[in-house]
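If you scroll down you'll find the structure; I have some questions about it.
A single protein chain has been omitted from the complex, and every remaining protein chain is retained in its original position.
Presenting chain A:
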Amino acid sequence: DTSLAEVNSFSSSMPISPSSMINQYKFEDEPELRDLFITVDDPESHITAIETFITYRVVTKTSRGEFDSSEYEVRRRYQDFLWLKSKLEEAHPTLIIPPLPEKFIMKGMVERFSDEFIETRRKALHKFLNRIADHPTLTFNEDFKIFLTAQAWELSSHKKQGPGLLSRMGQTVRAVASSVRGGVKNRPEMFTEMNDYMETFSQKINVLDKIAHRIYKEEREYFNELKEYGPIHTLWSASEEDIADSLKGVASCIDKCCKATEKRMAGLSENLLPILHEYVLYSEILMGVLKRRDQIQGELESKVDALANKKTEKDLFSEEIGKLEDKVECANNALKADWDRWKQNMQCDMRSTFTNVAENNLHYYEECLATWESFLASQTVDLHVEEDSEDRP
């Protein structure tokens, strides 16, 4: 399968050991070493006779030699991103391809083309491309380059080429065959551990996602009630004389806390919610990657089984088996390295996201505290003034 060998950076002639691969990879974005910068922005609506769709502007700046120019600006629609993702999955079945935002939002809160939806999607698409750019292998993928640089018509014509239907069918057949066999016989311990980990992680991340949404919902309902609370004090102050100022003071404090609550909510929806959602998607992606690795191993095993039954044509078979053995080893190494990289990034993301949540809450409470303390100070000043004036004869 020549296309596979071309796109796969690990050819069978290279010495591959897990430790050497780990050393090659950068675990975090190191801006000084980056030579590819991508932004996704400027959503635009397009209306044709058949459909309405949104395109996003993708701007690429690069110093890499393989790029003809140093700057590109193209327009892409969601379909194009989907195409890119499937090409990457095809070319690198055991690498962890970053998640794409979903086609539809099932929650029903957001309308298909509302500003909120488009903005959320834009941010996710931006992240998607940048994660690919940061991936040591995927960043050099040819389809990725074409995605970033080709004009609309170039991209369409390129899409029509490629292995296409037959190769995809072949993959499906192999997948079915291996599942019919009853799975993989000699799965390395490491990958079983990964599987177990992923099952638990997937469970937990889904629960966390739900919790985060509930917190957001509760905060929003609290905000809605709080909005009404402050103004009542102002209304009351209109009937009073002596305590009018105190009442207005309380009203103003509550209103300020209300605004702080709004900020806190925004922090959640801009940070925690999208990240947890991405990792929910990641957990599905990772389960898929583990399955594909199993399938590749399954192919090898069924060929080995077939060889055991054949007396003739042994030489031919052993060559095929040799190739499959290499394929399995490549797949395993690629996955192992990418797994470690993914775990590091996940840890980093979780740490910074949850720290950010804590900071958000700290700012919220600090703001509210300052507001109430200044009100209290103003009230006790008045009391002292009153007491002083009473003491005087």
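As a working rule, contacts are C-beta pairs under 8 Å (C-beta built on N, C-alpha and C of every residue); 3 or more make two chains touch, one makes a residue touch a chain; residues count from 1.
Quick note on the criterion: contacts and distances are computed from a predicted model.
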Protein name as given in UniProt for the chain not displayed, "Tubulin delta chain", "Pyruvate dehydrogenase E1 component subunit beta", "Cysteine desulfurase" or "SNX4 protein": "SNX4 protein"
Of A:190, A:211 or A:316, the residue in touch with the unshown chain: A:211
Omitted-chain contact residue, chosen from A:82, A:190, A:243 or A:316: A:243
Selected from A:51, A:66 or A:225 as touching the chain missing from the view: A:225
Those residues of chain A which, in the complete complex, touch the missing chain: 197, 200-201, 204, 207-208, 211, 214-215, 218-219, 221-222, 224-226, 228-229, 232-233, 235-236, 239-240, 242-243, 246-247, 249-250, 253, 257, 347, 350-351, 354-355, 357-359, 361-362, 364-366, 368-369, 372-373, 375-376, 379-380
